[in-house]
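Next up is a structure, given as C-alpha cells.
As you look at this complex, bear in mind that one protein chain is not there, while each of the others sits in place.
The block that comes next holds chain A.
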Amino acid sequence: MFSYCTDPSTLGGLTWLSCFLTTGVHLSFYMSFLKVLALLAITAPVALAFGFFGAMAARASFVPVSWLGKGYIAVVRGVPDIAFFLFFVIALDQLFEYVRHRAFCPDWDQPVRQGNDFIVCQAAKLPLGNAPVWIHETYSFGLAVITFAIVFGAFAANVLFGAMRAVPRAQLETGEAYGMSQRQTFWRILVPQMWVYALPGLSNLWMVLIKATPLLFLLGIEDIVYWARELGGTKTPQFTQYPHGDWRMWYFLALLIFYLLMTKVSETLLGRLMARLTRGQATSGGEAQRKAA
C-alpha cells in the first residue's frame, strides 16, 4: 500500500508492521468486520419480525394457525444450528432455483435431479452463472440473513410468546371494559406492555447472535474468524512477502477485544432501553422508578 513496501524483507519494526497490516488480505480482514456488523444490523430486526409473527401465530385462536406457529418454534429450536446452516441453506437455494426453473424454462426436458447432481437451466441460476462476484457475494449474504432470521426468529418467538402471556390479565380486562375489540386490546394494551418482559430474553438472543457469526463461513462468507485463522496461520517465505510463525493467538486476541467491546456497547444500550421501557409499567422496576422520581 505504501511506496516503501516494495521489498518488505529489508524493513524492520514498525515500518514492516505498517506494510504487513495494510496488505490486500488484511484489508479483506477489516472489511469482514463491517460485513459482520452489517449482518447483525440487518438480521436483528428481521429475526424480531419473524419472532413477532411466530408468537402471534402461536397464540392465535384459530387452531391450524396456532399449530403452525408452535410447530415453527418447536422444530427450529430443536434442530442443531450447524445442521441448519450446512443443509438448510443449500436446500433453500435449490428451492429458489427450482421455482425459477419451472417459470423460465418450461421446455427443459432433462430431470432436475440427476443422481447426486442438482441441475437447472442457466436462466434459472441464482445468481446467473456469469454475474459478477459481488452479486454472488450479496446473494449468499442474503441467504445468510434469511437463515439467521429463521433460526433466531424461532427463539425470539418463544420469548415474545412468553412475554405476551406475562402481561397482567387485569390490564387486558380493563381494555375490554373500555369497549376495545380484541384487536385493539392486543395492539394498544398488550404489545406496548410486553416488551419489558421480553427484553431480558431478547438481549440474551442478541448476545448469542453476535457470537454465532462464525457460522457464516459455512455459507461461503468470509467472516472475521475465518480471516483470523487464515492470516494468523504459519506463512512460509515461498508464498508470501511477509513470512511469520503461528500468530493465530494475536489475531484471536484482536477478535476477543472486538467481541468484548460489542458486549459492552450492547449492555449499555440495552440498559438504557430497559429503563425507557420500564417507565410507567406495573412492574417492580416501574414502581422503583416512580418512587425515585
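We adopt the following convention: a contact is a pair of C-beta atoms (placed from the backbone, for glycine too) under 8 Å apart; a residue touches a chain by one contact, two chains touch by 3 or more; residues count from 1.
In this section, contacts and distances are computed from a predicted model.
A.B. asks: Assign the chain not included in the display its UniProt protein name, restricting the answer to "Transporter substrate-binding domain-containing protein", "Lipid II isoglutaminyl synthase (glutamine-hydrolyzing) subunit MurT", "Sulfate adenylyltransferase subunit 2" or "Cytochrome c oxidase subunit 1".
C.D. replies: Of the names offered in "Transporter substrate-binding domain-containing protein", "Lipid II isoglutaminyl synthase (glutamine-hydrolyzing) subunit MurT", "Sulfate adenylyltransferase subunit 2" or "Cytochrome c oxidase subunit 1", the one UniProt assigns to the missing chain is "Transporter substrate-binding domain-containing protein".
A.B. asks: Out of A:S3, A:S61 or A:Q114, point to the residue that touches the absent chain in the complete complex.
C.D. replies: A:Q114
A.B. asks: For the chain left out of this view, which of A:P45, A:G71, A:P168 or A:P243 touches it?
C.D. replies: Looking across A:P45, A:G71, A:P168 or A:P243, the contact with the absent chain belongs to A:P243.
A.B. asks: Quick one: say which of A:V63, A:V133 or A:A170 touches the chain that got left out.
C.D. replies: In the complete complex, the chain left out is touched by residue A:V133.
A.B. asks: Which parts of chain A face the unshown chain closely enough to count as touching?
C.D. replies: The list for chain A reads 23-25, 27-28, 86, 90, 93-94, 97, 114-120, 122, 125, 128-131, 133, 136, 217-218, 220, 222, 229-230, 233-234, 236-243, 246, 248.
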